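For this depiction, one protein chain was excluded, whereas all remaining protein chains were kept in their positions.
Right after this comes chain A.
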Amino acid sequence: MNVQINGEAHESVATVIDAVAAVTEARRGIAVALNGEVVPRSEWDRPLVDGDAVEVLTATQGG
């Protein structure tokens, strides 16, 4: 299975929480979009399918 996480290809990720863990240790201040739609934290156990695009986002400096 091939999943894009923050624009990079990953293979061994089964759920949203796996995708988060693949790019950060942090859990606070993190939001996830799956194929452009927000995934609430309560649904992070949602399974991923081949071709999914996951964005894992957090706070950065900005005006």
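One rule holds for everything that comes next: a residue touches a chain if its C-beta (ideal position, glycine included) is under 8 Å from a C-beta of that chain, and two chains touch if they have at least 3 such contacts; residues count from 1.
Convention: contacts and distances are computed from a predicted model.
The UniProt record for the undisplayed chain lists the protein name "Thiazole synthase", from the options "Thiazole synthase", "Sulfate-transporting ATPase", "ABC-2 transporter permease" or "Ring-1,2-phenylacetyl-CoA epoxidase subunit PaaC". By the touch definition given at the top, chain A reaches the unshown chain through residues 6-7, 23-26, 28-33, 36-38, 40-41, 55-63.
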